[in-house]
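Missing here: one protein chain of the complex. Every other protein chain is in place.
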Amino acid sequence: MQYGEGGNAFGNGSYSFSNPVFASLAGYSSMALLKMLGMSTYTMIQRFCTGNFPTPEDDIYKKLMNKLGLSSSIIGNKNDKVERARNNHLNDLENIIPFVLIGLFYVGTRPKFDRALWHFQIFLISRILHTIAYQVFFLCYFVFV
Amino acid sequence: MQYGEGGNAFGNGSYSFSNPVFASLAGYSSMALLKMLGMSTYTMIQRFCTGNFPTPEDDIYKKLMNKLGLSSSIIGNKNDKVERARNNHLNDLENIIPFVLIGLFYVGTRPKFDRALWHFQIFLISRILHTIAYQVFFLCYFVFV
Partner (left out) sequence: MQYGEGGNAFGNGSYSFSNPVFASLAGYSSMALLKMLGMSTYTMIQRFCTGNFPTPEDDIYKKLMNKLGLSSSIIGNKNDKVERARNNHLNDLENIIPFVLIGLFYVGTRPKFDRALWHFQIFLISRILHTIAYQVFFLCYFVFV
């Protein structure tokens, strides 16, 4: 591969949306980051489902839920489902952020468009599958083993 | 909005400090990141105030504090104030970093300057207010409720 020539005909401006590699990095990175930000909402949902809140201020929600008859107040400092969601969020931070940053430098090396697209797509799909496996299909372990 | 034309007259170089949108992103991002890095110092202060340190090496500080007569050694693995500072730091990581990264891609779409500035300012202010609310004003809850 000829460095700086192989990828595309854009001599200047590898960091602009006229460069398809940068545009696809922007798209896939944003999707991965959106997925990561979605983990906050997922953690919130898990907290409400299990009645597990981190701070004493949140007791107001417990009272609300008790009034509504949703007495899901298994009071305990650590809940397995909530911790699972939080660990997933941290794992996303540890993997998606370096991907975006290294991706930015990778675009600068002017890679071939097809090859770059492959990397971005495989990364995004693997992150989504990781989340599904970690949050949903771990149950299969208890069913089949 | 005309894509690529609406925002400014800078045909080339959306990623340079001659582009006011990029310059303001750089400014507000740096301020947000600085605030985030400041959480380390804040956690340190909370650790010294409560005498709660994470590793056995840090016992040296406890001895020092005892010598100085500051016997604030409520020995315990988890301290509420320290955990609160740490959670705040993690929350900053989960929100400020994606903001900067998505902001970088956002600048590439050449948004209108006013509109972009709005986003950046509202984000920075909301993060600062979040920290103040989480670290200081939660006390109001115990006073008023």
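Residue numbering begins at 1 within each chain, and the chains themselves are lettered A and B in the order written.
Note that contacts are C-beta pairs under 8 Å (C-beta built on N, C-alpha and C of every residue); 3 or more make two chains touch, one makes a residue touch a chain.
Note that the coordinates shown come from a computational prediction; the quantities given were computed from them, not determined experimentally.
Listed by residue number, the positions of chain A touching the unshown chain are 4, 12, 14-15, 84, 87, 90, 93-95, 97-98, 101-102, 104-105, 108-109, 138, 141-142, 145.
For chain B, the residues in touch with the chain missing from this view are 12-13, 15-17, 22, 26, 29-30, 33, 36-37, 40, 54-57, 60, 89-90, 93, 97, 100-101, 104.
Heads up, the rule we're going with is that only the chains that are shown with their structure count from here on.
Overlaying the C-alpha trace of chain A on that of chain B calls for a turn of 120°, given as a multiple of 5.
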